[in-house]
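With one protein chain removed, the remaining protein chains of the complex are shown where they sit.
Moving on, here comes chain A:
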Amino acid sequence: MQKIAYKLEHGQKTGNDSLLKRILKQWDLQLMVVPALLFILVFSYIPMYGVLMAFQDYNLFKGFTGSPWVGFKHFEMFFHAPEFWTVMRNTIVISLLKLLIGFPAPIALALMLNEVKSRVFKRTVQTISYLPHFLSWVIVSGFIMSMLSTENGSVNMLLQKLSLIYEPVNFLSLPEYFWTILVATGVWKEIGFSSIVYLAAIAGVDPHMHEAAAMDGASRLRQMFSITLPSILPVIIVFMILAVGNLLSAGFEDILLLGSNPVLRDVGDVIDTYVYRIGIQNNRYSYATAAGLFKSLIGVFLLVGANYAARKSGNSLW
């Protein structure tokens, strides 16, 4: 009885009420959800629809409805632009470098932290290494500029003390160091925070397996690679898929802030910064949107591809 009364009150199907009637019956629940969905429609779906301007000669005064359609013109322009190959190369190289070094680093940190018996030491290292994640890129870029500065930069001072260099090097205006700086900064900022998930996964590994392995004479290193690592493999794969899906997001804030020197454009211009520069600063909206859309398309292919590969290995996102 109570159940039917509850169902009636909350608009679940009890008889042959029409859909609209049932929705009106649960108007309070709908009121919680519908305004939020409208927000999502406005701020996420309208821009998605707006992507169509990549196929237009978008004119600010004529607006979306009045601007003429031009097909793939802007895509062709982007593919033939002199910067195209530089931008593509930078995007791919920086992304791959970040993935190659930034992805395994937190796993290694978690494996190492797991071997630490001293709680105080472990907590201290964790607390310190999580902190940079909470600092803004502006602050982090400030640290990097200060550390690498020729004036009082600790890196230059250290290298001079060690007699590796004789004159301070202005690292941030030399293209050959830019990728290293980007990757190192990225690892510095996120290594601790990203390790949390892996630490949690490691904590869930059955200790009996380690005991059994130790009985059989496996060293700690051996246990690390033959028990801990395989046990957390599913977590690693899920995060790998996510990382591959985001592969082309080579970074935006870091490159924008650290690579503001035009000398670095040859090595630092990626699709995202290109879109920003061309679109927001030079007001070439349609062209920039086309470049951005091209990036999103590759991103979706990468995500689907990575998931397909992962499904074959038995761990997939969906």
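Here is the rule we use: contacts are C-beta pairs under 8 Å (C-beta built on N, C-alpha and C of every residue); 3 or more make two chains touch, one makes a residue touch a chain; residues count from 1.
Heads up, the rule we're going with is that contacts and distances are computed from a predicted model.
> The chain dropped from view, which UniProt name applies: "Glutamyl-tRNA(Gln) amidotransferase subunit A", "Lactate utilization protein", "cysteine desulfurase" or "ABC transporter permease"?
Listed in its UniProt record, the absent chain's protein name reads "ABC transporter permease".
> For the chain left off this view, which of A:L37, A:L96 or A:I165 is in contact with it?
Among A:L37, A:L96 or A:I165, only A:L37 touches the chain that is not shown.
> In terms of residues, what is the contact footprint of the unshown chain on chain A?
Counting only chain A, the missing chain is touched by 2, 6-7, 10-12, 19, 22-23, 26, 28-33, 36-37, 39-51, 53, 60, 109, 112-113, 115-116, 121, 124-125, 127-132, 134-139, 141-147, 149-152, 154, 157, 170, 172-173, 188, 191-193, 196-197, 200, 214, 219-221, 235, 238, 245, 253, 256-257, 260-261, 272, 275-276, 279-280, 285, 288-289, 292-293, 296, 300, 303, 317.
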